[in-house]
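Of the protein chains in this complex, all but one are displayed in their positions.
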Amino acid sequence: MIFTITDTKIDRDGLRASLLNPASGACVMFEGWIRNHNDGQEVLRLEYEVYRPLASSEGKRILREAMGNFDIQDAGCIHREGLLELSETAVMAAAVAVHRDEAFNACKYIIDEVKHRLPIWKKEHYVNGDAHWVNCQRCANHAGTSKALPGAAADG
Amino acid sequence: MIFTITDTKIDRDGLRASLLNPASGACVMFEGWIRNHNDGQEVLRLEYEVYRPLASSEGKRILREAMGNFDIQDAGCIHREGLLELSETAVMAAAVAVHRDEAFNACKYIIDEVKHRLPIWKKEHYVNGDAHWVNCQRCANHAGTSKALPGAAADG
Amino acid sequence: MKNIRVRFFAIFRENAGVETYQHQTRSETTMELFKEMTGIFPGLSIETAALVAINDTMAGWEQQLSDGDEVLFFPPVAGG
Partner (left out) sequence: MKNIRVRFFAIFRENAGVETYQHQTRSETTMELFKEMTGIFPGLSIETAALVAINDTMAGWEQQLSDGDEVLFFPPVAGG
């Protein structure tokens, strides 16, 4: 189980190699890429701010939850911080299992939780010179069930 | 859209590179690995027989279906044939999309269909010297809805 | 009588003992042809979820045969 925050290129082969083992038959990997558009704006690059101490402990907790909730053999996740260019990998999550359904479900769980729970923020820098903190409207619904600020508006 | 049958190592980076584009924010990849056990037997290696003309046309059809059924931007799949050792990648499927849910669903669809529909057979060679063609019991249910031999027993 | 070329794959090939077989038949459908084959090749038997193709196109078990067809008998597939 590897969870890492890094300010350099994500080592995809390294994460995969750490999970490879002869008892696993299925490996599901997710990569989040920096895309050139969001909400109708042309994106130039992204800036990730990470509060490492809590991102790291909460990230490891998510991996442990995935191991407990799904019949998988191992899982891992790496998240970038700092300035990222288009098409760079911002996050990679992976799970390995005997059978593929569990690997799919676990990988999806990890990335969903990472996006909702880790103290990570991104600022989009647009082609037109503007910049904007992304407030992930969808988080509202999810976080509303746990620790979100009460009374706040949900996703329209 | 790339679908390939190969008798050499699957080019994972090549498939990923063919899908990478600045409009996609999510990439989901599945790898099937040769594992060292199946149905209580210790597996030594696997042998894949592929009927290439139909595997190739049916594989491309599956990718087109994935493009039509899910909101994805591209998809690809590579399947090995011949003799494979433990931990080698037997198949890789991938899908890229703006949002991750569609990429997960499409990738899962591709690998499910590939396993059920492509004229590919595997023979397991066991540590004890036996060998055995795998008859994928689960296929029975699935194929039963389309072109499977009528009257055949379904998965117990 | 129709002239049909039959091909067996994987365990079907091993059980029949041949890979291809040229056959004159009165069978109308792929299913009748397969049953005929189990008479000719005693090792061959009906398998759960077997598939059939005609001339490199997936077919059904009630599909009609034509003179000159190549019929491919696939045991249950197991890719991935």
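Every chain is named by a letter (A, B and C) in the order it is written, and numbering of its residues begins at 1.
The working rule: a residue touches a chain if its C-beta (ideal position, glycine included) is under 8 Å from a C-beta of that chain, and two chains touch if they have at least 3 such contacts.
Everything quoted here is computed from the prediction, not taken from an experiment.
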**Prompt:** In the intact complex, which of the presented chains make contact with the chain not displayed?
**Reply:** A
**Item:** Of A:Gly14, A:Gly82 or A:Pro119, the residue in touch with the unshown chain
**Value:** A:Pro119
**Request:** May I ask you to list the residues on subunit A that touch the chain which is not drawn?
**Result:** 32, 48-49, 51, 53-55, 57-58, 79, 90-91, 111, 114-123, 133-137, 139-140, 143-144, 147-154
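The rule is simple: only the chains that are shown with their structure count from here on.
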**Prompt:** Whole-Å distance, subunit A centre to subunit B centre, using C-alpha means?
**Reply:** 26
**Asked** Which residues belonging to subunit A are in contact with no fewer than two other chains?
**Response** none
**Complete:** Contacts with two or more other chains occur in subunit C at residues none
